[in-house]
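What you see is part of a larger complex, with each chain still in position.
Order of writing sets the labels: A and B. Residues in every chain begin at 1.
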């Protein structure tokens, strides 16, 4: 399968998972201002999926073709991404109550798995240049490898924080999503200008 | 990232957000004629998203490539567009009751933010021709810049009206969507014929 076709399917899952998040927002449990955790949860998860979408394209830009193992890892990865709306709702509905700990841990585990499977996608493709394009940019390849490795550990650390103090953990997930957006857009400008010209 | 790929993802979010609006329509609270505000809300928001879709393509037609800042602004923009189904349901369910004011204000704020982020997309790309195509049509570029600036202020004004009289505000949002559709299709015919031939 060409990598273009794979991206179409992945983009579909990203777009649907992000858009379905709105179904979690409802005013059954309080006034429009009282349900602010739902707005924060919506924004944090939408931005997280948005960043995953952007990074997925950065990765796919370096990839020439897909084999069936790669497809199956991607299906597993998309399965976890499409799961994000569920723990998002859990956190939004329970952060101010008894279920806060279980909810934030569930959120953290989901994002840790997402990051881990994203690593699996990348390192399966990059090891020995297995699926990379012949003209893949060595610097970009090394850059992705260096950055991606931290993802799962960071989310795992936030999950541990959430297990100790759910509110601090939840703030951590939100701040991390925001940090990624700002880092990408402000500091990543030079980098992307260059690669966009390809 | 090429602008074509960005459009595929954006189109996915537009299509899903518009189609999800139907999930807000239900007859749990009255007979099929009694729930007419739900039909009006569905139509107004579907048309609004449809117009956003058309305008987004007009913008993207002038754009050559995307950098990461542009991608992140677009993700933020899509986040607000995908939020539209929620205040739509609020207005449809509450316009005849106590929650009418809060609901129409929420609707107005969402559309104001949508218009503001649409401006951010455009002016980030157009300032100094940063992301424009080398052969971008100067007249079209100036036309977009001139029209877009009014969007957020118009929606903000309607939001203020909704805060004073929710029913008048709601009618305003509906009339404005309809006006856009008619303006686009009847008066915009010459303009678009020309650009469609490109």
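What we mean here is this: a residue touches a chain if its C-beta (ideal position, glycine included) is under 8 Å from a C-beta of that chain, and two chains touch if they have at least 3 such contacts.
As the structure is a computational prediction, the values presented were derived from the model and not from experiment.
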**Request:** Count all the copies in this homomeric complex, not only the 2 that are shown.
**Result:** 4
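Definition applied: only the chains that are shown with their structure count from here on.
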**Message:** Since chain A and chain B are copies of the same chain sequence, what is the angle of the rotation superposing the Cα atoms of one on the other, rounded to the nearest 5°?
**Reply:** 90
**Request:** Please name which positions on chain B make contact with chain A in the complex.
**Result:** 1-2, 5, 8-9, 12-13, 16-17, 20, 23, 65-69, 71-73, 75-76, 78-79, 82-83, 85-86, 90, 102-103, 106
**Item:** In the complex, chain A residues that touch chain B
**Value:** 7-8, 11-12, 14-16, 18-23, 25-27, 31-32, 42-43, 46-47, 50-51, 53-54, 57, 61, 181, 184-186, 188-189, 191-193, 196-197
